[in-house]
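Missing here: one protein chain of the complex. Every other protein chain is in place.
Letters A and B mark the chains as written, and numbering starts fresh at 1 in each.
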Amino acid sequence: MKAITAIIRPEKLEKVKNNLVEVGCYGMTVTEVKGRGRQLGIRESYRGKEYHIDLLPKTRLDIIINDDKVEEVVDTIVKSAQTGDIGDGKIFILPVDDVIRIRTGERGEKAV
Amino acid sequence: MKAITAIIRPEKLEKVKNNLVEVGCYGMTVTEVKGRGRQLGIRESYRGKEYHIDLLPKTRLDIIINDDKVEEVVDTIVKSAQTGDIGDGKIFILPVDDVIRIRTGERGEKAV
Partner (left out) sequence: MKAITAIIRPEKLEKVKNNLVEVGCYGMTVTEVKGRGRQLGIRESYRGKEYHIDLLPKTRLDIIINDDKVEEVVDTIVKSAQTGDIGDGKIFILPVDDVIRIRTGERGEKAV
């Protein structure tokens, strides 16, 4: 089992969610976050003054998934969230030791 | 050391927190999130129309704990958060390499 964390543009959430259903990926947790990447945010000018906005609004998805689905889920997120411009986001994959479904007490792959 | 992430019903937070204290589990981080499980949210009707609510409000708990406490903490969360209806939530256990207490610089098990 793996934990896939994706930080995406908020306006891409709907498309990512729908396309994940198409590949059989249902469960997910969504958190509103802010973030910066390598470019440290953006510069904007407003009424002739320059502002540096460091942390931009992003959407964080957390998905726990069985190993055999990881590549399909990553591909789906990349394809659905990509615009080609800087700031499209990141995906992180972490190892998971165990999963428990609270309703039934089931554990491991069948609890995912 | 392990990272236990639990996604629970918001109305169960108080009970989960109190019961964790009883088993000596104090530190935790709480985040307001939204999520969907295998059933992809719920259908509701309002004034004769059907609505599909995809992401429901949930509460995320993050608890870093020493290995010998993991089973007791998982049991306590399951017992405190369970209603028996779908949507009771999930628990994920991830491996942790190290912990640091910022005030003292302590590391490892004694920093948990």
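Here is the rule we use: a residue touches a chain if its C-beta (ideal position, glycine included) is under 8 Å from a C-beta of that chain, and two chains touch if they have at least 3 such contacts.
Since this is a predicted model, take the numbers as computed values, not measurements.
Asks: Touching the missing chain, which residues of chain B?
Replies: Given the touch definition above, chain B has residues 3, 17, 21, 26-31, 62, 64, 94-103, 105, 111 touching the missing chain.
Asks: Mind pulling the chain A residues that touch the left-out chain?
Replies: Touch set of chain A with respect to the missing chain: 2, 5-8, 31, 33-40, 54-55, 58, 60, 74, 77-78, 81-95.
By our rule, only the chains that are shown with their structure count from here on.
Asks: Rounded to the nearest whole Å, what is the centre-to-centre distance of chain A and chain B, using the mean of the C-alpha atoms as each centre?
Replies: Centres of chain A and chain B (C-alpha means) sit 19 Å apart.
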